[in-house]
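The other protein chains are all here in position, but one chain of the complex has been omitted.
Going by the order they are written in, the chains are A and B; count residues from 1 in each one.
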Amino acid sequence: MLTYFVLAPIVIAVFLYLFSSNKTNRIIAIVMQAIITGFALYLLLQTRQQGEILTFVGNYQGLLGVVLKADMMAASFVLLTALLFLVVAIYSLHEENSKLFWLLMFIWEGLLIGIFLSRDFFNVFVLAEVATVVVAVLIMYDKGRRNMFDGLVFLMANTVAIQFYLFGIGYVYMLTGVLDMQAATDILATLPRENLILPYALMMTAIAFKAAVIPMYSWLPKVQGIPRAPDAVAALLSGLHVKSAIFLFIRFQDVFAPVASTDLFLVIGLITAIVGVVMAVSQVDIKLLLAYSSTAQIGLIIAGLSIDDPYSHAGSLYHMISHALYKVALFLIAGVLSGMYGTRDMRKIKGIFKKDKFIGIAIVLALLGITGAPLFNGNVSKYFIMSGADYVVNSLMILINLGTILVAIKFGAMLFGTPDESYVGKKTDKSSDVAIYALCLMCFAGGIFGEELMDFLFNAPFQMSFYGFIEKIIILSASWVVGLVVYKYVFADNKNQAFFGRIRAIDLNFRGICVSIGAFFVVALAVVGFLS
Amino acid sequence: MTLALLLLWVVSGLLILQERTVFRMVIYLGVFSLITTIIFLFQGAPDVALANASVSGFSTIFLIVCFEKYYSAKDSAKKTKPNMPKVRLAGVCRGVAVLLFSVLMCVMFIHFLPDSEVSTYLKHQYATLFYSDVGGENAVTAIYLAYRLYDTVFEALMLVVSVIAVVHLSFFDEMSVSSGRQSEIRHSATAIRTIRVVCPIIILFGVYLIANGHLSPGGGFQGGVAVAVFFVCRFMIFNIYDLPVGTVLKDEKIVFLGIILVAVFVIFLGIHQYFPYQHTALLQTLYLLMMNTLIGVKVALGFMMLFYRYVAVDRQ
Partner (left out) sequence: MRMMEIIPIIVFFMGMFGLMFSKNIIKSVACLVLMEMAVIVFILGLSYRAGVLPPIGRGLQYNLDGIADPLPQALMITAIIIGLAVTAIDFTMIIHLVRKHKSTDWNEVKALSRESFDKC
């Protein structure tokens, strides 16, 4: 059954490409996405009942063929994938995209679902590699002004990283004789620890690259900042594409449980979050601001997953979903804004409230989500991540959240003021409003029904304690006050531009990215091999 | 013997690393791939060797042609042989640092090498079962087309996507190479005569590889590349590029749909297990042949498309 979840979008993609015109294909796309979403919901319900659904592709017994597995986590992410692609399809309704766009989008959806459902090492390699190429074509979709150079760097750096993964597959196959993750987990647990160090470091290097953690984060903002890349693609990149890598991170930490180093990734996650926040607040480009903010949230998620506590783990899983929702919303809003004002420079975008109340309210909702305000989904997930952390990590996370609030204030500053002549006045379309509002309402619902949703999606029946909640609100309000003060004296009216310009200019070239991959590999090997 | 080959391999890799001109680098890359192919043969992997030989031969020829096109432009003399840049201290320091770092990586890698026997769990199972499960005599084809067909579908998808990417991203407009454009490459008469003689052999070889993929090394991919090479040679002799781009793109996708449909109906639905007892061998062979042919056609179309976008460029 699971095979068809992966193949159906791909077949639909090719059918759309072959047999429909540019006018009808968006309607068909939305209908098809709705059907896929329905089936994904059905899959989740089935998984809740049965616990785990397995598909042996081709009915070959044992481990001869490829095995697909849907557990609660995988089914939740399949649902998220289908839902976000549905929203994005609605958002793109007004644009007349060529057949190629829908072909690639549907293929991308199929591949992401495939990564979530796969239980096979090599299959993941194939899917990830095809997904990389699909993304590379999608970001250079606009022929007029595409940036071939950044696309080339993205594709080549990803290929370099995936070679480490392939090497890792070689060692796993040598040690276990199977390519199935479940069987490999069982066999690896019986092997001496020193045999697992090398494959672990090799595979984690590739996964960490794909998840865009420090020091290999620079490809993500680079790709998302490419002008005229379709808004939907930039949104789904940090909403879903990176999440698939984090999903693999969770899986592989389990596979290599005997050697898996949580300390390493806790530190890396926190550093990623801090660097991401610092980079984000110094940006002036609206999409780059969001891209670096994604880096920060990814760091938070990786850190949360590395805390040895069921609350933090469930909170991180939920944060992956909440982050996907509000970050996609913000990216779509950014796309609408840059269309309205004809620029992506945040200094020139002013007075959104005066011009378009609808978008203004949507921005407020999404920003409340990202800062973790009460009643919004960010609040629930961040609460659970922090509840398992010890004192030092906790204070660092409060600091990171302060940075996120600064990002939100910087974003929110665009709401006020009077629009100058740069305002083009291109009205937003109803379809994109509907898509953005749907996402914002999901953020809100994710906050109100947060605990129920966590139980529904991940089988994590945790409750927030009342006192913890109050404490959280006090910290949050204090953070808001500090954030506003810092904003007033450091950021407002474009102060300190020279300093922030220097931070913005930090950039790795291709050779630098390769060095960072190597450095991560050496550090991971050393930490796992010598220190623990 | 094998050790000598491997050392030769390393040396050809080093040649690539020290080379500065693009042309020679492409040639060395071809040599490197050739030696790799021979190593594959030594490792008992003729299927992989065939695949690699066809891929590397194809790409080497095309790289030469493309960069010839670029460098034969007006500033060729300047670009093909760039002046040796002055050796600078900073550059040397950087080089030494990077070299030390690579050596460090390599040493740490070797330090942590797992010390264990190679597990033969799946090898044993495949060797025992493939003949009755899938049919054919080539275990690699059996895995490629039946046990792990799921991967193969995505591999075909990769080719579809890469053809799209090459068509979409190349320097020219979408369908500019439409019809009747003449080649700019001047061939010597000897070359044309050679190609004329070789052409029929190549297509025979390609068809043989596809038709016997389940019995001997080879298969859809390798044969498909050979068939594509035949068409490419034909174009090069007669100097015509009359391939209708849109139609080929469409046909390629239809064949891809065919691959998915056959895969779903025969393997993924599990029908291959319910073949009638007395005709099992026949139906299995039929399936393998059909799949190899479909993949062959798809690969041939795809490679022809790649060739078009690379070589058949319009005049500047």
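In the analysis below, a contact is a pair of C-beta atoms (placed from the backbone, for glycine too) under 8 Å apart; a residue touches a chain by one contact, two chains touch by 3 or more.
Predicted, not measured: the structure shown is a model, and the values here were computed from it.
When you scan A:Ala89, A:Leu112 or A:Val126 for touch with the missing chain, the hit is A:Val126.
The hidden chain makes contact, of the residues B:Leu99, B:Leu204 or B:Ala281, with B:Leu99. Across the interface with the omitted chain, chain A contributes residues 122, 125-126, 129-130, 133, 136, 145, 147-149, 151-152, 155-156, 159-160, 163, 166-167, 169-170, 173-174, 179, 227, 509-511, 514-515, 518. For chain B, the list of residues touching the undisplayed chain reads 2-3, 6-7, 9-10, 13-14, 16-17, 19-20, 22, 25-26, 28-29, 32-33, 36, 39-40, 42-48, 51-52, 55, 59, 63, 66, 70, 75, 79, 94-95, 98-99, 101-103, 105-106, 109-110, 113, 118, 120, 122-124, 126-128, 130-131, 137-140, 142-144, 147-148, 151-152, 155, 158-159, 161-162, 165-166, 169-171, 215-217, 221, 306, 309-310.
We adopt the following convention: only the chains that are shown with their structure count from here on.
Centre-to-centre separation of chain A and chain B, using mean CA positions: 33 Å. Within the complex formed with chain A, the residues of chain B that make contact are 98, 101-102, 104-105, 108-109, 111-116, 118-123, 125-126, 129, 133, 146-151, 153-155, 157-158, 160-162, 164-165, 168-169, 250, 253-254, 256-257, 260, 264, 267-268, 270, 272-273.
Chain contact summary for the complex, chain A toward chain B: residues 3, 7, 10-11, 14-15, 17-18, 57-60, 62-66, 100, 103-104, 107, 111, 114, 122-123, 126-127, 129-130, 133-134, 136-137, 140-141, 143, 148, 171, 173-179, 187, 191, 194-199, 201, 515, 518-519, 521-522, 525-526, 529.
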